[in-house]
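Read the structure below first, then the notes.
Taken from a larger complex, these chains appear in their original positions, while the remainder are omitted.
A and B are the chain letters, set down in written order, and residue numbers restart from 1 in every chain.
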Amino acid sequence: MSETIGFIGLGNMGHPMAINLLKAGYNLRVYNRDISKTQDLVVAGAKRGVRPRDAVEHGGIVITVVANDEALEAVTSGNDGLLAHLGPGGVHLSMSTVSPATARKMQQLHEQQDCFYVAAPVFGRPEAAAARQLWIAVAGKAEAKQRVHRILNVLGQGVFDFGEEAANANVVKISANFMLASAMETMGEAFTLGEKNGIDRTKMYEMFTQTLFACPAYQTYGKRIAEKNFEPVGFNMQLGLKDINLVLDSAKAAQSPMPFASQLSNRLLAGIARGRGERDWSELTRGISDDAGIE
Amino acid sequence: MSETIGFIGLGNMGHPMAINLLKAGYNLRVYNRDISKTQDLVVAGAKRGVRPRDAVEHGGIVITVVANDEALEAVTSGNDGLLAHLGPGGVHLSMSTVSPATARKMQQLHEQQDCFYVAAPVFGRPEAAAARQLWIAVAGKAEAKQRVHRILNVLGQGVFDFGEEAANANVVKISANFMLASAMETMGEAFTLGEKNGIDRTKMYEMFTQTLFACPAYQTYGKRIAEKNFEPVGFNMQLGLKDINLVLDSAKAAQSPMPFASQLSNRLLAGIARGRGERDWSELTRGISDDAGIE
């Protein structure tokens, strides 16, 4: 007989993930603030709740995939929240990108209720979620990770374990975003140096991403940066700055100076100040062109 | 009947390249300052000269693979140098990593003699040279590039063309070194943030280099950085700083600000000031640990 799990948050990422769980034979109890997003899942067999707590079974597993720290707190806390109903032994599998500080607090709150908080933020975009190609960083108590092991393997193509401190998975996730922004700045500086020497940016992109830097981070963002074509917007500069600032907050708390992250923070802030806050974060590299006097 | 080409500079990189040309059926006239390095090549059929000019045939092709700008000038100029004997239509295929400024000057000097200077710096280490796995950026007059086309394909696994300005291939080469150093600093900052949160650096390395950053640059240097094990020395910090400074010099000339390159320059300079100049350049990341108060 199939296991029943809760699923809260059916946005661009959560929806395809929930679909994949149904396909893999799980029974789902779903909750989403905007009820229209649950329609096709109900048709496919999911039960729909009207409050976050309705997605929870006593001692069961509930997955959350929400937009940010505030949304996570909103579905977790209070009388209608999931935590008050999760019960001893229950597992909250939190797959959103939130701050390490929030993850730390969440883990404590759950442990006070004798249940588990497992952080499992994902790497990848909606297409990857649909194709079960996500990469997942996971951290939390071993016993709880064991229980969600099969679920994670249904959702992603690879799972990496970062120990028992839930917050650590979030440190890894925001570090990845830092590394992406850093790769963008790096390419932007290199391509602009080339451009000002009369070199075709695209040729540089082609060489680097077929050789030393033949990997998704450089290939995905490098093409946009080389062509200075930042459409469509995937992840905007304001969200990018938010994540870099999470990195800097963690760096401050951990007493770990990060000069590249500081530079990226200023770069993104300048982009936003120039009115590009809603543009794709790869457009941070336009600031490099600005500084080089290129239109 | 086989073509005869000149080959000057039989160091760690040049020697395996010369061997590969012999294997591919070329006749070689070789020159190296330290004659002992030519021994096995002579056994394999190469002719040995006692001056750079001895490697040159009038109107022929001569390859140089030397340590730096000074060495390139030394084998090129003067009565014993290659240029005075290359003659109209001759091609100097310059595969060393030198500054764009030197390449620019060299191309002019060669054109004044009605011969060609083709810049073709290589990406890869001695093992890659031996295995014909080099990547090559090439720039120079089309006619000359055409003539050395087959040679480049014998030596490397991929050739990327950057137009007729020889210096541009060198801009691309030093940009690649900048991008490598930038990737190192990025990983160093991220891994140190992780370490100070109690995360295993190696686990971060594993996740990143199997996913978003699954490419040679991150895989090769990331392992050293994660493990803080910088042996053996491949390319030392002093050479690294020299190349980053070439980047900054080009950036200055091109009026193209590069804040990441500036930060890398200071990072490497601090490493050298602390006595690590002869250590592998990936050890620049120890400065990040120093700043974070980690032994």
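Just so it is clear, a contact is a pair of C-beta atoms (placed from the backbone, for glycine too) under 8 Å apart; a residue touches a chain by one contact, two chains touch by 3 or more.
The model shown is predicted, which means the values in this text are computed figures rather than measured ones.
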Self-check item: Homomeric assembly size (copies in this file), of which only 2 appear in place
Solution: 4
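Throughout what follows, only the chains that are shown with their structure count from here on.
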Self-check item: Centroid distance [mean C-alpha coordinates] between chain B and chain A, Å
Solution: 38
Practice problem: Would you tell me which residues of chain B are touching chain A in their complex? | Solution: 100, 123, 135, 137, 158, 160-163, 165, 167-168, 171-172, 175-176, 178-180, 182-183, 185-187, 189-190, 192-194, 196-200, 203-204, 206-208, 210-218, 247, 250-251, 254-261, 263, 288, 291-293
